[in-house]
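Note that one protein chain is taken out, while the other chains of the complex remain in position.
Order of writing sets the labels: A, B and C. Residues in every chain begin at 1.
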Amino acid sequence: MSTMVQAIRMALHVGEERHGVTDIFGEDVGPPLGGVFTQTQGLRTAWNSPLDERGIVGAAIGLALAGSRPVAEIQFCDYAFNTIDLLKLAGAMHWSSNGDWSCPMVVMTPVGAGIHGSIYHSHSFDAQATRLPGWKIVMPSNPRDAYGLMLSAIIDPNPVLFMAPKALLRQKAINEGEEVPGVPSDDRELSKMIDAPLGDRTKWRPRWPDTPDLLIPIGEARIDRHGHDITVVTYGRHVQICRKAADDLAGEGIDVELIDMRSLHPYDWVTISASIKKTHRVVFVNEDTEVTNFGEHLLRRTIDELFYELYAPPKVLAGKHIPGVGLADSLEKASVPQLDDIVQVIRATARHEP
Amino acid sequence: MSTMVQAIRMALHVGEERHGVTDIFGEDVGPPLGGVFTQTQGLRTAWNSPLDERGIVGAAIGLALAGSRPVAEIQFCDYAFNTIDLLKLAGAMHWSSNGDWSCPMVVMTPVGAGIHGSIYHSHSFDAQATRLPGWKIVMPSNPRDAYGLMLSAIIDPNPVLFMAPKALLRQKAINEGEEVPGVPSDDRELSKMIDAPLGDRTKWRPRWPDTPDLLIPIGEARIDRHGHDITVVTYGRHVQICRKAADDLAGEGIDVELIDMRSLHPYDWVTISASIKKTHRVVFVNEDTEVTNFGEHLLRRTIDELFYELYAPPKVLAGKHIPGVGLADSLEKASVPQLDDIVQVIRATARHEP
Amino acid sequence: MTTTISKVRNGAEESLKPDLLLQMHDLMLKARVLEERLIRMQKQGDGFFWIGGPGEEAFGVPLGMLIHKGEGPAYDYLHLHYRGSGTMLALGADPVDALRQMKSTASDPYSGGRNFASHYSARKWNVVPVSSPIEVQYSMAPGTALAQRRHGGSGITIVTGGDAGTAEGDFATCLIWSSRKGHELPMLIVVTNNQYGISTPYDGQHGEKRIADRGAAFGIRTLTIDGNDPETSYRAISQAMDYVRKERKPFLLEAMVSRLYGHSSSSGANYIEGEADGLKLFEDKLIARKLLTRERADLMATTFTEELLEAGKRVREEAPPSPEDIWKHVFAEHSVAGAKKGTRS
Partner (left out) sequence: MTTTISKVRNGAEESLKPDLLLQMHDLMLKARVLEERLIRMQKQGDGFFWIGGPGEEAFGVPLGMLIHKGEGPAYDYLHLHYRGSGTMLALGADPVDALRQMKSTASDPYSGGRNFASHYSARKWNVVPVSSPIEVQYSMAPGTALAQRRHGGSGITIVTGGDAGTAEGDFATCLIWSSRKGHELPMLIVVTNNQYGISTPYDGQHGEKRIADRGAAFGIRTLTIDGNDPETSYRAISQAMDYVRKERKPFLLEAMVSRLYGHSSSSGANYIEGEADGLKLFEDKLIARKLLTRERADLMATTFTEELLEAGKRVREEAPPSPEDIWKHVFAEHSVAGAKKGTRS
């Protein structure tokens, strides 16, 4: 069973070997470390940039314009907020030149809370990301999706933001269908092949398993669990938490349909709306701050198009509108949606009687 | 009748003379120009900064921490997108130090389309702004509110973002109650007193009218027009356009209640919800791009709290989700809500039968 | 500012061929006439906003002439700011296209009526879209240069911008990324110093005597020149380019230029007396050297003015973009074979 970082690493490897990736770069992305989460270990084209996020995004744009295929990393999305203008510029390149230029690049960055990362390693970026016209935006919730979305991001002719839920990075594939195809079934074997050893790494070379060109289309959601009573729409690390909530609620006779969006833009309205039409109830869950939140957009669209389908007011459950996620466990838990909060909102919405 | 720029200038003058403002600064803010919209002409503490928005926001934070009272300008909000991290930092200063420090500063910036400003002089900033916990956010729609909100911003112990709709800056007060108290009723007289002459300005000094400490409380909306059939909630330059829409619709027998929010955070939910409870129909109008838009937050709150009050699905009318506002008149008009669009949405929502 | 300007070093006095001088003059004059036409269009309501490069022709034209023009990393990349008309004409741009952009027609090849005048874009010549935010081009330029470093050959990246804008962190980013030891980039980093940012004079905003001095700490070769003299410009650019093309290392070139019609239409766009006018000075020189007559120069100007006036009338009849065009080119379409090859999930 691979972890999400291993999956990302394998996708990047396939990217550089078969899909023209020329540069995988960012702070501590190259040797010796290969990324603060080990996501870029052993990659042929990985290199360390200066500690300068504006330079990183700028260089990625330039590389893309010059026909290279860059995958740039922002070490934590918390450090991308001084680059919004450049991200906007990348998203506008094709449009503002009336189709003359395009800007195929990938920016990857770890997002979200859940690891006691305190104020500056807990930020979400989904609300910001969905405000970047011209970008495609993805966020996987398991190794297979991470692998397949990264490959789709790499071959896309547009800028693609790949957000990796940091709390899931080191987690192994849990369920069937979450594994990267082609990897050895023994964890230790995979680890021996592609994880850099501790200590001196100068002579180490990875042995890559033979993994396929699995492309998970950008814009396609995944129904994580079928159900009839209520639709829960989420992504990233909250997929697992919502799955747990659904398990708990199944015991109470509430049958949850859980949708893992995977792509935030373009997003799979076909799947979401079909589900809401079936269950007539919906909760949108994410952990970004709740004022001007992407879940609110989804809720607005639900109201626009499905108002008369609804048996209960649709709900958004998101992070608190405060300046940061505090470090103490009590503070972190109170700041972003926890299992209990989710169970309560789903239950109330499922049980709601007009 | 004063213009909004004159109103801002007079408020800044009162700020520096009576409320401790020490620094009014930014690009071209000091002599000789006094601001690209003339909003800072003749002010004693106005000075020209380097062309560096990060430096401007950073310096404002430092000044505020050191007990000065800065009003910093970002020349166009289009150029604030590389400072979001610093804006977040200012908003987090009080909270992250657990109340030890505070950061009383004003950032002012012109926002919005409507002047054929092309891609980089047409941005809105309201969605971004409402995603800055710890900030208070205001946007006036007329000279009096500009004056009174600026003064409230200046005396507030928190960072306050003052967004000036650029299409309104040079417009005179139109209706009763939109004038700054204490200004001469003759435009030309006021202009002679406080507008810098063309040509050499080195010897020019303004003569300031005696204007009062009018404080328009942050967090208080203004009912621009009372009505019974439908609530329209907007702010900034769309107040006038919605007013015109309301006038047009009055002829069709649709009686619009128009709310000018004035403060986007904290916002006046008491006024908004009371109105929706009365009219049972609501449209939220703004010109920022429509995915993850502040109007969607207001709509979500409406659904959360007033679902069963509604006789029609609430609506958000906002700008198109595209990389920029194009320069050609046809493009600008198609990108941000126009009178016709607004009339149509209000009409449809008012006439909607369940 | 009272800094003295270095002479271009070796070969500084070697004179350029008369043909080349006349070609430069022709392009400079056309660039000036074009800008004056754009200013007029804007004043007459045939455009919403003007910004451009009158006063930078004596630098911009030689720059354009010396560019290795083409598409892809084998050729030079250009990251221009909004005063690059001279460079574009020297590259071979059709001046009528600039009128189209001013008039925001659908036929505007640079932006389809979306962007301001002088916001050029030409993929066929590696001209990256000019965008209004000051200095972002200095953060992007290292990217094209990185690709060129890898590609090899003699293609280089050229980035231009104003003096005031060097206060943005992006200018420092450019110096840092281009000079990393062992990873130097083939970049000609240009600052056109007109001593103003809109209304704000250079003095009081800068601790540096010369902006070019900022390169020294990074081991970047630097030079400050009189950019109002096209001969000086030509020689300096050509020497700097030689160095960058061969050494594959950055060069920081500061050109002192004029801003002959003020900042933009927002500041009136009237001819400013008292600023050095590189075109006039050059004409005087060519006339003194008997390479040109006043009559010929005047005739050239009148003829081209006429031509553009007529062209402007035709452009006025060209269609504006249609409202639905806002949706065009939000996303580029897949053209990569891989997209079809893969297994769908």
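A few comments on the model shown:
The rule is short, and it goes like this: contacts are C-beta pairs under 8 Å (C-beta built on N, C-alpha and C of every residue); 3 or more make two chains touch, one makes a residue touch a chain.
Fair warning: this is a prediction, and the values are worked out from it, not measured in the lab.
Among B:Asp100, B:Glu176, B:Asp200 or B:Glu353, the one in contact with the hidden chain is B:Asp100.
Checked against the full complex, the candidates B:Gly34, B:Gly134 or B:Pro313 give a single residue touching the omitted chain, namely B:Gly134.
When you scan C:Arg40, C:His206, C:Arg235 or C:His263 for touch with the missing chain, the hit is C:His206. Touching the chain that is not shown, out of C:His119, C:Arg149 or C:Arg214: C:Arg214 (per the contact rule at the top). Within the set B:Ser68, B:Gln171, B:Ser273 or B:Gln338, the residue that contacts the chain not displayed is B:Ser68. Although one chain is not drawn, its touching partners on chain A can still be listed: residues 27-28, 30, 32-33, 36, 48, 50-55, 78-79, 116-121, 320, 322-324, 326-331, 333-335.
Chain C meets the missing chain through residues 167-173, 175-176, 178-184, 203-209, 213-214, 216-220. On the side of chain B, the interface with the absent chain consists of residues 18-19, 22-23, 50, 52, 54-55, 57-68, 70, 85-86, 89, 92-104, 133-134, 136, 144-145, 148, 151-152, 155-158, 212-217, 220, using the contact rule stated above.
The rule is short, and it goes like this: only the chains that are shown with their structure count from here on.
Compared with chain A, the chain whose C-alpha mean position is the greatest distance off is C.
Chain A and chain B have Cα centroids separated by 34 Å. With centres set at the average Cα position, the gap from chain A to chain C is 40 Å. Multi-chain contact residues of chain B (touching two or more other chains) are listed as 54, 79, 119, 322-324. Contact of a single residue of chain C with at least two other chains is seen at positions 111-112, 114-115, 131, 133, 169, 330.
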